[in-house]
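Structure, as structure tokens:
With one protein chain withheld, the remaining protein chains of the complex are depicted in position.
What follows is chain A.
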């Protein structure tokens, strides 16, 4: 789908390769017990962010200055037919950080996520305006090859959706269609590496030829993550990746998100505010198609600036 009205926005910063921040130091598994008992006496936001892996504040750039964002959206609006689902959203997504999109159902957070790899193209009535850039390259232009875009911006869906193929073939799917491996050995290496990174290798290494759909829900979702990282993307989009999973599988996925944070820019849509607090460093709160507030996760949950954000995270609606 072509963008009908493109916002005349010029790149604000010259293209520079984003500096990778070593994140290995922060691979501390989050503690979930803390979240079970929010402080009920506190009338203020009850989401506990104290266990956030300590990113040195100095290494986290300010929201609007400092290093270049991996992706940036400017004034993005989405229409489904006549209905406007998203209104003028501008946001920046950084390398090495997990950005969480939260908000009540129907607030447009998934719609926005699907703009970032142009999955909205698959919906015939959807129309996107505004500008979205990946490394300062406009991805909304008609000259953008969505095949290459989606190889660079991977996606994990709400419901695990492994293909009805073997575990090996599921992971090998992307490398095959993008020609990433020249021979079988290379392909096997990619598959093993991806499964290892997704934390699934030890569980499936002896049964790679079994069907991917035979795995448990949590394993399927990690298989989908392995499938996404097999093409070595720069950004991974996750659309409520844990909403169909049980708490233990959810914990594994969250742990995995922590481990992946050093390599990829990650954007995650979640309904679960505790999850947003646990896994993300940036949080964007959407409501009624608008981006209400965007900032450091710790600030959003402890000291939101907007009344609507306060209401949402204290559970007044949503």
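Here, a residue touches a chain if its C-beta (ideal position, glycine included) is under 8 Å from a C-beta of that chain, and two chains touch if they have at least 3 such contacts; residues count from 1.
Note that contacts and distances are computed from a predicted model.
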Self-check item: From "Phosphate transport system permease protein", "Heme exporter protein D", "Protocatechuate 3,4-dioxygenase" or "ABC transporter ATP-binding protein", the hidden chain's UniProt protein name
Solution: "Phosphate transport system permease protein"
Quiz item: Which listed residue (A:92, A:150 or A:287) would be found touching the missing chain in the intact complex?
Solution: A:150
Self-check item: Of A:89, A:102, A:224 or A:249, the one touching the omitted chain in the full complex
Solution: A:224
Practice problem: Could you tell me which of A:178, A:193 or A:308 touches the chain that is not displayed? | Solution: A:178
Quiz item: At which residues does chain A meet the chain that is not included here?
Solution: 117, 119, 122, 124, 146-151, 154-155, 157, 159, 161-165, 173-174, 177-178, 224, 227-228, 231
